[in-house]
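First the structure, which I've put down as structure tokens, then a few questions once you've had a look.
Only one protein chain is missing from this complex, and each of the others stays in its spot.
For clarity, chains are labelled A, B and C in written order, and residue numbers in each chain start from 1.
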Amino acid sequence: MISEADVPPSRGNWGRWGDADERGAANLLTPQRVLDACATPRRGQALSLAMPIKGSTSGPGATTVPHLHGRPLPQHFMSIDGGDYAAGARKIKGEMSVADDALIVSPHGTTTHMDALSHMWRGDKLYNGHSSDRVRSYGATRCGIDKVGPIVARGVLLDVAAHHEVPFLDGAVRIDAQLLESTADAQGVEVRAGDVVLVRTGFSTVFGDDPARYQDAQPGLDFSGGSWLVDQDVVAIGSDNVAVGALDVGGTFHGSVDEDIHMLTLWSHGVYLIEMLWLEELAASGVHEFLFVAAPLPIEGGTASPLNPIAVL
Amino acid sequence: MISEADVPPSRGNWGRWGDADERGAANLLTPQRVLDACATPRRGQALSLAMPIKGSTSGPGATTVPHLHGRPLPQHFMSIDGGDYAAGARKIKGEMSVADDALIVSPHGTTTHMDALSHMWRGDKLYNGHSSDRVRSYGATRCGIDKVGPIVARGVLLDVAAHHEVPFLDGAVRIDAQLLESTADAQGVEVRAGDVVLVRTGFSTVFGDDPARYQDAQPGLDFSGGSWLVDQDVVAIGSDNVAVGALDVGGTFHGSVDEDIHMLTLWSHGVYLIEMLWLEELAASGVHEFLFVAAPLPIEGGTASPLNPIAVL
Amino acid sequence: MISEADVPPSRGNWGRWGDADERGAANLLTPQRVLDACATPRRGQALSLAMPIKGSTSGPGATTVPHLHGRPLPQHFMSIDGGDYAAGARKIKGEMSVADDALIVSPHGTTTHMDALSHMWRGDKLYNGHSSDRVRSYGATRCGIDKVGPIVARGVLLDVAAHHEVPFLDGAVRIDAQLLESTADAQGVEVRAGDVVLVRTGFSTVFGDDPARYQDAQPGLDFSGGSWLVDQDVVAIGSDNVAVGALDVGGTFHGSVDEDIHMLTLWSHGVYLIEMLWLEELAASGVHEFLFVAAPLPIEGGTASPLNPIAVL
Partner (left out) sequence: MISEADVPPSRGNWGRWGDADERGAANLLTPQRVLDACATPRRGQALSLAMPIKGSTSGPGATTVPHLHGRPLPQHFMSIDGGDYAAGARKIKGEMSVADDALIVSPHGTTTHMDALSHMWRGDKLYNGHSSDRVRSYGATRCGIDKVGPIVARGVLLDVAAHHEVPFLDGAVRIDAQLLESTADAQGVEVRAGDVVLVRTGFSTVFGDDPARYQDAQPGLDFSGGSWLVDQDVVAIGSDNVAVGALDVGGTFHGSVDEDIHMLTLWSHGVYLIEMLWLEELAASGVHEFLFVAAPLPIEGGTASPLNPIAVL
């Protein structure tokens, strides 16, 4: 467990952001690794790995994006828009019009997001021994998403679905260490300390045709798979399923508490999870090593941030 | 005005995202420029340029972050937290706890954000001739923030406050072309096509001591300053004030409609604006050229996205 | 169509609230009728006719209340609560604790509510000829729910399900004038000018066991039933289904535009609709005439208000 680091807080005047003992594996992002990551791109192509946030409440759009059953979907409202001017609203300075909007979002289970280390814990201690009493209605004053800072790292794609030569893995597939290693070997990539590893299941493409299947069992990491990645000292693990770890029938987390992927990563090792990725264009590119950038919104005390992760090929 | 481009849409299956005629200056991000940008960092240090999103409604936190008067401030709620477990809530699998949250945010005027090209327009046409009738209550189906895609570019800091040897510029300062050029010369940087240019006024530091001063006149670009940047074919202009352009007494946009900075940039040239940046650590670093990454949330039809822009030094 | 009335606006200093030409059938609430309504109760028992607003987002509660498919369900958040004190939050004046909360609600289709006259219209005119251009992103400046004022009226229950001796009517039942009249006769009540008439289908009880059935065809008024009530000069019609009028298979409004219940009531005659009532206790009471009170929240420009309608028996 990381307890100290000499990475300076990047903006101390806004409070405790960047405190090393709350940043977990983000402390692995040494200057050399950041420079190495920036040297990875060969094509100069930047890809978004996010699903769209469809928040209109006057149509079915929001329900067409992969999500867990019963979660509050994003809501997007315009407080002034072009329709208002069409209906006669007065303009600014006579000719200028403005549109303005608001977003309501509960990231977990509804959209591409990154978990904070305060998202899950065991007993009464968060990651690194911080008290869970610090996670209150006004946010997590320990291990919030505002403590993470920018993730600029070498990204590695382990495309398990492609390795199995299927468009998506079945909900019963549990991705173990051996499968990760064989995928890496077959795809000619090596996982290194400080990497962000993206595990593609293809399961995000299931929702469109069969929402009920998506909202039940999902393919994902099992404990051995998660352990293998943690042992490589990765910074974060991302996947195109809901929980990085597998879901059993009924949509529950696979594994006992001792072998739970969230416990293993977020709680024991401070390794971040990036969930509900969209990896189809990245997979189609055939590129497996790239510059990965994640810039979670510095929501004070947030347990997650909606995210638009970027792969630069 | 850019009307065509051969950058392929990065995720056509989610709809029209990436359509070149709605992306404006983001089309300038050619592969070579992306690669050049990635080659810029020397230190391997990644800095966030965002202000925190303080959304607690049970304390004054939200009111302590720079914002415009009367705007709805961010609200952050926990739907389950550590306090609930302290009060006896039942855990998952017996020992695991989870915290979950929701965010309500109206980005313009309240937090660090990037404007979409659909944010402002003149007459009944958006950027590039798209009809303003496309901007409706369910979002902008033309030129929404979901059309931008990732911004990976060479970043340049023009630190006007430092050039004037003041902690912040007075609200009456109008940054014209000459001042930008003399700042660039003095700081040894050159603005190139495809750059993102960050103009530091230092004015974001005024709010803490004097909110009323912050919410009145602000230093910022005038038309000649904006024109000079647009003429260099920049992708985006960012600043640590509210509107990139200057605000006159009373907080209104400086300049006539013909010389309005939002009209010049967003509407006429498709140049993006990134507002309410926090540039103090970047300024302190003394680095003026860097890799700049902005990954706006792909909010379908959004007029903006809250943003955590990254400078990699 | 009512176009004038001499009921004085009750709070002119807050603006136009109470303007007679936007109040529709609420103008029928003459002083004598209000006094007669108050003289109706015999038992001194006040019953709520609302369904609960279950807004917790950390459990399935919100999904257990009858609602239309795909609508954004209520969200209820605590900004400070007892759990926070259990976890060590500092109290007020040393010993006092406070809990505070927030509600997000889209009333139509999710909870008991009253429609404003601006909720639906035909062509480009609202009720009474007001322009539909007045209904904009910042609310309806004509015929908003803030114009209604208190509804204090004689209430009449027409319990069609009881008349048919079933717990609830099938989704295929269309309640016509004849069925309303025979129900009234059988139950010994008379509908008078100025009444609020509640039509019980029992269909709200279907949701618990069979949400999909609830979200498909629903029993309700057909055009002849609606016309008969409108012809009696009622102030409002309430029902325990979603739309007062019947829904056809697939959940669409029954009837052509010319025979649509929303058009007939809200738009043509300014008769209010109160939807998604909970009428089970009222039905069990056996009382068919009562004092009815509805006090919609004066949401400026709202198209509806969540409502707790009261029957005083």
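Everything below uses one rule, namely that contacts are C-beta pairs under 8 Å (C-beta built on N, C-alpha and C of every residue); 3 or more make two chains touch, one makes a residue touch a chain.
Note that the structure is predicted; figures quoted are calculated from it, not measured.
Think of the hidden chain as still there; on chain A it touches residues 56-58, 75, 77-89, 100, 102, 104, 137.
Even with one chain removed from view, chain C keeps its contact list with that chain: residues 10-11, 13-15, 17, 29-35, 38-48, 50-59, 61, 72, 74, 76-79, 81-83, 85-86, 92-108, 118-124, 131-140, 146, 149-150, 152, 253, 256-257, 260, 262-263, 278, 280-281, 291, 293-304, 306-310, 312. Within the complete assembly, residues 57, 60, 62-63, 70-73, 75, 78-81, 83-84, 87-89, 104, 106, 132-138 of chain B touch the chain that is not shown.
The rule is simple: only the chains that are shown with their structure count from here on.
Computed from the mean C-alpha positions, the centre of chain A lies at a distance of 42 Å from the centre of chain C.
With centres defined as mean CA coordinates, chain B is found 22 Å away from chain A. Those residues of chain A in touch with two or more other chains are numbered 57, 72, 78-79, 81, 83, 104, 106, 132-138.
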